[in-house]
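Submitted below is the structure of interest, expressed as structure tokens.
Rather than the whole complex, this shows some of its chains in their spots.
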Amino acid sequence: MQVSLEPRPRGFHLVTDEVTAGVPDLNRIRVGIAVVFMQHTSASLTLNENASPDVRRDFAAWFDRAVPDGADYFQHTLEGPDDMPAHIKASLTGSSLVLPVRDGRLALGTWQGIYLCEHRDRGGSRKLLVTAFGESGR
Amino acid sequence: MQVSLEPRPRGFHLVTDEVTAGVPDLNRIRVGIAVVFMQHTSASLTLNENASPDVRRDFAAWFDRAVPDGADYFQHTLEGPDDMPAHIKASLTGSSLVLPVRDGRLALGTWQGIYLCEHRDRGGSRKLLVTAFGESGR
């Protein structure tokens, strides 16, 4: 199932509701998994704390320091100073989330939410492909 | 299947046996996968070298330098200087392991073991949710 995330500014964004709204079929699965896959190389997905916006801001603070825009050792610079860091940040966080499904819902921990990690200044809309399966029988 | 890992100090810990003991159903799967999922945002899972305790100590040495406790650019500090670094380290390593199962066992490489990455000073017990499936017929 394809889910299109609306464009967001560079940073880390909580998108749990947007993802689950795009996958109504989950409610037919009693025990299974959902694979949420990002079809881009300069944005990525991770699970983290779903309550405080400070946490998401601090993610950006750390990643922007760890992989600096326009570092002088990058050669792939034609697409802008945020491009090569975006690729590296995407691989540090990852393209897929593999989530347990129980009784028709994502079985996340209490504090877990899905983050869209948007690493480009103007990334635009991002496409996810969700594959869910397991035993039905609800 | 739920697996509770006993509380461990901050650091990287080999928990392969504790995880597999919690998933006896694996032995019914001939070809499949097991998804091991951490239901927390300040601890995580990774696969790495299962022999030398030095490797696990060096993991802590590197991660503690890469994401320093109490860095002055963190704003989410209410839960202690180890909290925000714990969230970032958790996303760098990841919440899920997706492991092949062959002939009733995890088909890990010779040197691969499952690490609990405990990023908090006092993280307490950690809950994993394991989902395994595949073709049976053993």
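Letters A and B mark the chains in the order given here, with residues in each chain numbered from 1 onward.
Everything that follows uses one rule, which is that contacts are C-beta pairs under 8 Å (C-beta built on N, C-alpha and C of every residue); 3 or more make two chains touch, one makes a residue touch a chain.
Just so we're clear, the structure is a prediction, and the values are computed from it rather than from any experiment.
**Q** Could you work out how many identical chains the complete complex has, if 2 are displayed?
**A** Whole-complex copy count for this file comes out at 3.
The rule we apply is simple: only the chains that are shown with their structure count from here on.
**Q** Mind checking the centre-to-centre distance between chain A and chain B? Centres are C-alpha means, answer in whole Å.
**A** 20
**Q** Would you tell me which residues of chain A are touching chain B in their complex?
**A** So the residues of chain A in touch with chain B come to 31-33, 46-49, 52, 54-55, 57-59, 61-62, 65-66, 92-94, 97-100, 102, 107-112, 115, 134.
**Q** In their complex, what parts of chain B are in touch with chain A?
**A** 35, 37-41, 66-67, 71, 73-76, 84, 87-88, 90-92, 94-96, 98, 127, 129, 131, 133
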